[in-house]
Structure formats: C-alpha cells, structure tokens
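Missing here is one protein chain; the remaining ones are kept as they sit in the complex.
By letter and in written order, the chains are A, B and C; residue numbering begins at 1 in each of them.
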C-alpha cells in the first residue's frame, strides 16, 4: 500500500502507479478526501518499499499482511473515508441498506411454467430477487444437473425464461455459474452472478466472473474458514469488482453419529464478517439445514445475527421438485418467514441507529 | 419398552417390572391416562421380548433402537400424553416456559466482593439465575483453575458465597462440577448443577450428578454431534432425573487460516434438538464466540432460533477478570442484550401460539 | 446398469444402447468374457428399467445406487472379469503395478535453470516422474501464482521447459491445470494432467480435462469425505477416461490450539479406497505435513499403508524456493526416502503375493 500526501499531484500519483506496474503488479486507487491510496494487487514481496517511500508525493509505502485489503473496512479507513457498508444497487433493489432483501425461487429451473408460477408466487410473498438454478453442481454424475446439463440449447432457453420472469414480475434475477464456459451466457441474462460453495476456491472462475462487472453472489465453501472466504472474495475485488454479496450456507457438521442438519449454519460468521468488511452478508438457510421445518427459525436467527438478506428455496409443490424438495418452502410459508424476519430486521436496525447515535454523542 | 394394557392391574405391572429387573436392567415407568409404559434402562439385548409380550396385562413388548428414549418427545407420545415441553421449576424461576431465562454472572468466582457486586448488577440488568465458576476446567495445568483449584477450604468458601449471593439477590445459582469428588459439595450449595462441555462424555460423572435430583445444566462437547449430545443426556435421565437443561456452546471451527470466533455456534441445533426432545435448550454465546462484540447479535440470534434461555458472562470490569475477560459483558451491555432478546422472544412465542392454533383448527 | 445375456448379439446390444441414449443418458460398455454390461451415465431415474429388462438379449436391467460405479472394483466384477488393479502406462513408467512410483520436482517452475537442475537431481535420486507447478492455486491473490500468473507467454515457456526437461531426463511430466482456459495448453505439453485439491469439486474442469484422454492425477479436497472424492473421480471416468491416479494430500486438522502439521494425512484412506476401486492411489506427504522433517516418516508410512506412489517436492536449495520451501526435500534427502520406501514396498508386495496364494489355495 502506498499512501500519497495530501498535496501529491496527479503526475506524482501516475509515476508511482507506473513504477508499481513495472514490477508486474496491478493497482487499486482509492481517492479519499484527504489522501490517495494506491493499493497493490499481486505479489508485494517484489516491491522495494523503501524505494517507493522516497518518491516525490509519497507519504508512506508499506507492505500489508492482510490477505483481503480491498474489501476491508479497516483498509478503507486509511483513505480518509471509511466505508461502513457498501450498498449494491441492482435494478431497483438496494442490497446492503436498512431493508432486508429476500432472494427466493426454485432450486432448479425445470420448465417455463414452473419458473413463472413460482416467480409470481414468491413476488406476492414479498421476495425481492428471483433465483433459479440452471447449471447445478451435484455430488454425483448420476444426478440431475439442471437444464444446463441437458444441452446448450436448454441452457440458453432456461436463461431466457429466467430473464423474462424477472422482467414480468419486476425482480432482478440470480443464477449460478458453475464453470468458465458458462460465464458469457449467464452474464448476458442474469442480473447477479452466483458462485456456488463448491467453486469458492476456483480462482480462475472468480476472476472471469468478476470481469463481467455485475454483482456477484459469493458463497462460502463448507470447508472454509472465514479468513479463506474473505481471501477468495478478494480475488473478485482484485478485478475491480467490489459488488460482492457474501453468503453463508453452512459448514461441514462435526461429530460422530446421526446428524440432524445437512450442514452447520455458522451464524456468528455474519457479524464477524461484517466487522471485517463493508460487504453485505446473506444467509442461505435452505441449503444449510436441508430441512424445511427449520427454515423459519433459522431465517429469523440469521436476521437477528445481522444478515442483510436471505436466500430461500421455494416451490408451489416441494414434493415434486427435481432437486432439494425437502428443503423448499411453499409460498405461504415463505411469506410467513418474510413477515417475521422484517419485524426482527426493524429491531436490529433501530438498535444500530441508537448505538451509532450514542457513539457520536461520545465522540 | 413394554406397553401395558389399559386395564392392566398394578399387580401385573409389578410382575413385569420384577421380571425386567431379573435381567439386570432398571425401569422407567410412565403412567399415562390411557396406558402405562415401562421403559427399559440397560442392555435391551438381554431381554426376551417374546416372553414378556405373553405376560398378563402386556399389550406390546419391543426393543427400541433410539439411543435417547427417556428424553424423547416421540417416545413420550406412546404413553398417551406427549410431553411437548418440560418445565423445570427452580426456586421461583420456571425454565422451559414462555419466558426467556437469563443466567449471568462472572466466569469464575474470584472473591466475595466481586461475586456480590456482580450478582447485584446482573439482577438489576434483568438476569434470573446467577452463575459463577468455582472449579474451572482449563486447557493448561498452568492456568488459574478457579478458587476450587486453590484448596478445599477455598472451594467451600466460594460455594457458600455463591449460595448467599443467590439468596441475597433472589436468584437460583448454578456452578460447574468438574470431577466426581466435587459432587457432594456443589450439590449442597448450588440449585442447578452444571456439567461442562469437556465432561459431556464422562458417563460416571453424569450418573453421579444426576443422582442428586437437582436440575442439571448439560453442555454439548465441542466435538460432539447432536445425536451424541442427546445420547449422553440420556445417561442423566436414566438415573431418574429428567430436569436437564441442554446447552449449546459452540463446536470446533472448520477450515484453515485465521478464525474469527473461538468456536462455531451451532444455532440450528436449537430447533433441531427441540424437535427431538422436550427438554429446554439454552445457548452460551460467551464461550462460543469468545468475543464481547459479537454477544449482542448472537444472543438475539439464539432467541430467534428458539432458545429457552441464555448463559452470559458478566463482569463490572471485564479487563480485570482472571479468566475469559475478553468475552464478558458489563452490566449495562447485559441489560441491552436482555431487553432486545425479550422483544424477540415475544415475537417467537406469539408466532408459536398462532401456529398451534392453526394446527388445532385443522385437526 | 443393463446386463446382456451371454448369447446377446451385437445388434441387440446396439438396440439397447440406442434406447438408452434416447433418454438423454450416455453409456459405458464393458465386454467381459461371459457377459456384456452397459453402464448408464446420467440421471438413471429417467430410465424405465422394466421396459429394458424386457428387450431381447437383456439378462437384467437395474438401477445402481452407488455414486461411483465406473471406477468400482465391485461393479467391474459383474462383467465377469473383476479388475483388481488398473495399470496406467505413461511413456515407459507403469503406475499401479508392483513398483513404487515417485513423482518429484519443484513446487513451482521458477526458471529453466532451476527446473533442469532439479530434474537432473531428482532423476539421480530415483524419481520416475517430474512435477513442476506452472499455474499455482493460492489462498491469497497477493501471493506468487506460478509463472502462469505472470502472463500467457510465461505459461507457454514454462510448459515447454517442463516438456523438455522430461525428455532430457527421461521422465514423464505432470503439472496442475487450475482453470478451464489452461486445459489445451497443459495437455499439449504434459504427460499427466493434475487436478488440485481445491478443484476436486469443479465438475466442469474435471470433464474438460478428462476429455484430453491423458492420465489424470486427481487430488482429494481437504474437506471431502472418501465417498465424495470417489464420486467426483467418477466425473472423469464418465467421460471415458479411467486413467485416474487418486492422490491423498491431507484433510483439515481438527481441534483447538496449535497444530503441528499443515493438514491431517488420512493414510487409512489409502487401503480403504483400494478396496473400493481399482485405481492407483498416491500420497503427497509434502503438502499434507508442510514439514520437511516429517516427510521421511510419512513417506514410509504411506507405502506401508499400501500407496502405489508418492508425490514429493524437491529443491536443491529449499530456502530459496518461491513457494513452500519449508516442505521441500533436498535431492539427498529424497534419495534417502526413496531407498527406504522401496524396501517397505518390497515387504508389502511380497505379503500381498503370499496372501493371494493362500486365498487361491483355499478356493
């Protein structure tokens, strides 16, 4: 990280940037009110910081140990203007603000009729964003892999339905990109690009998706620590795309003997991550629990923990869903969840407001 | 399990019990309105069920696979009167009802003055039960082990202070029993006997504590599955003591790299356990997160998930606590938590009432 | 799975295959001495097995639950000729036979000189296959990502060096493919294509790599169960490529407190996997332990557990390696390991021979 003086000229800044690039690194420039920070992206060990510290206009030049500085609240503070919360606008939905945002829809798009019916119903239930899987990651090559697994034509068709359903019911749409070959197609039709848990460590896919400059819904791998999760989110930010929605979806359960939830929902990760980064954090209670009868409670708990939004699977008839039926809610159940969660969100927000007022008073 | 007919006489019941005991097993007799169930405690494989099925007054005699039947809601249903929720009365506090119960106090009792001051303050903040560790389990033999580690006299003294503080501020008191030699002492002074996470698998301690017939606060081991947790709770119930308060306190975090919470709080275990058993479930966000700045959120989340109560460490001056200072709340912070959690509890309870009304309507 | 009768004609077989394809599935045909088995690849739930069972020439038509049938020893037995061990020939090296195969080389290719010098030295030490990373998966975007991270030209150059080093010192070469865009390049120059632990769940990459019809070195993810590992290996086999070398490289350690190894090497997975599948199993003690001082012991232990080969990082000067220096062996140390492991391999093989002789005697 190279911090420029208040009075550094653009020329001086450009000179530093040019110097950094000579060493094979890229830069992320944050111009704050009081100072300009040049973040270094790449292997910082190549940089002779002493040399840069001596250049005109440079106030400080230091290596930073943290693995995720571009998405860090702490780091944003150096620029003179700390980013508390990043708000991401997708069509007319604002993610990361005071409103609780609900992503809902079928696990997998199965037909135009199925998708449109669910879209209509989740919209009525109060959802803001429509989900629907086209390329489904599966543990077995013998399972249904989404319409994307049936052929390219089917994938294009399903993508178009998704786009149209979003338009018809006035919701931005999100769907998963499972492999690099799907990036262009999905980015053409979807508003938000999802990277699933199994691909969290797939840095090549992350970079390729990030370059589309659309918001990315980024899920935590079930075997990843929080630090790893944020370090890989940084791969997206390093491509100049900070519109990242982080999503907790459960980690591998511990212990011997029968498990009662599919994964272990790590809800303390929500406030813990929010203290590290300014990015919004969502929770997916459907995949985490794998149990429809736990989703009401765990949705409420997620919001109480501070989640900015929820991602919930819904189906008018969960029993006939081709994938993950046992964890899908009916539209009525979804509405029930949304109403309760919005009440809790109000409590949480009003308390945040009070806390901040107290802090301001003190300082 | 042996189910007696409606019209079985006491004599017939006694004959069956006598028969079971001959095989070296103990019994748990549940007399419901419509039938009497004789639960078998011990190695069921020794029992010739066919022989018992043929005895007069016996309706059914079957082995049960489930590892925790005495504490199971499902099993209680066989007796004709399903136990939905067990309410545990300790002095004037009712655990397991509609009210959120707060256990608060110092991690360790350090002095009479410290304890009394904290007791007074947590009472004012809204706590119902006073905690204070005397025998502290520690990962290092070189750490402070509580006053109980200083000598027997100190242990007795601290136990008496605890009892007196409870009386003075009108709160039942709970403290941990770490080893079998401490059972008599602690049971003399404390209202609720705690078995810590590290002793969850210690079946000899469980049996010895259970026999005291006082409510037991039973914590989940950080490496235990939910099934294991309940299977070991069954060791307590098997001694005829069903006043068990289960407590989730976090499991071992997963992943490589820096962790941001001490343990991973498994909040989905709360409703999952409540569907298996009628026992109340508490959450200890202090030990789970190890971070004071996450306790507000995680307390709210616990209650939203359905917790019957919380166990929170408090200290008038966390910085000077001998153990776990970084996770203790000040009394003011505690009050803040209690107020918010009570609002959420009200939401949760009113929704439960509505759901049950709907269910009754349908049936 | 559809099993044809002994006397089924080619025409009848073709009719069944055509029928299966109509349902959108692919087939894997195994012609054994006594019968022909048509394995189904895809969503078996679409197949009306009763219909197929009634076709001429069909002996049996059944769905199979197992998630990895193509690589299963059990499944191969149905074809009348059980595959005990698959031998994979790469240039003049036979993997999966009685000889212990050593893959060695630098973690990352850093320069032509470094690569050639290490290649020469590991060859002398007794290695059979040369490794060298070009596209390095890294937990931080700020770490050196291999020469492949410097630019495409550098990636091509490094690939060519690797090929030439292999030719000069008469060793097949293996390097990792980290993303789909690298498949064509790497497949042009390398003899064995590696899929790293972080990409184990990346089914799109697996399929694309498999299609190159070159042997695949497939590493287990650090959060994957054995069943998951084999289920994803099946994605490779489902593309018609059964030349898969499985590689155990350690799973996430458990417990709180300081860890003494980077990962936990799951050596019991070696014989456990060998009982499930006929594929060769390698072990990478370098990444698993992350400690040079444990590699001798853990290499010996791997071979004693039954490993078909080892993958070991080596460097003439571990201290100056750009990545993972602390776990690299010097060529002298490598030789020491190879000599000891070959002795143990001899013990293991001679015992297997004896056991098999005894079994044959009995039957």
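Note that in this section a residue touches a chain if its C-beta (ideal position, glycine included) is under 8 Å from a C-beta of that chain, and two chains touch if they have at least 3 such contacts.
On a predicted model such as this, the values are computed, not experimentally measured, just so you know.
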| item | value |
| --- | --- |
| Visible chains that the absent chain touches, using the contact criterion stated earlier | A, B, C |
| Selected from B:216, B:238, B:283 or B:301 as touching the chain missing from the view | B:238 |
| Identified contact with the non-displayed chain, of B:20, B:61, B:205 or B:310 | B:205 |
| Contact partner of the left-out chain, one of B:54, B:181 or B:339 | B:181 |
| From B:222, B:260 or B:296, residue that would touch the chain that is not displayed | B:222 |
| Contact set of chain A toward the excluded chain (per top definition) | 139, 222-223, 252, 254-257, 262-263 |
| Chain B residues touching the omitted chain (full complex) | 24, 40-45, 67, 137-145, 150, 178-182, 198-199, 201-205, 208, 221-224, 228, 231-232, 234-235, 238, 252 |
| Sites on chain C contacted by the missing partner chain, in the whole complex | 222-228, 231, 251-261, 264-273, 275-276, 288-289, 291, 293-294, 296-298, 300-306, 340, 343-344, 347-348, 351 |
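As a convention for this text, only the chains that are shown with their structure count from here on.
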| item | value |
| --- | --- |
| From chain A, the most remote chain by mean C-alpha position | B |
| Distance from chain C to chain B - Cα centre to Cα centre, in angstrom | 48 |
| Whole-Å separation of chain centres (CA-atom averages), chain A against chain B | 37 |
| Junction residues of chain C - those touching two or more other chains | 139, 222-223, 252 |
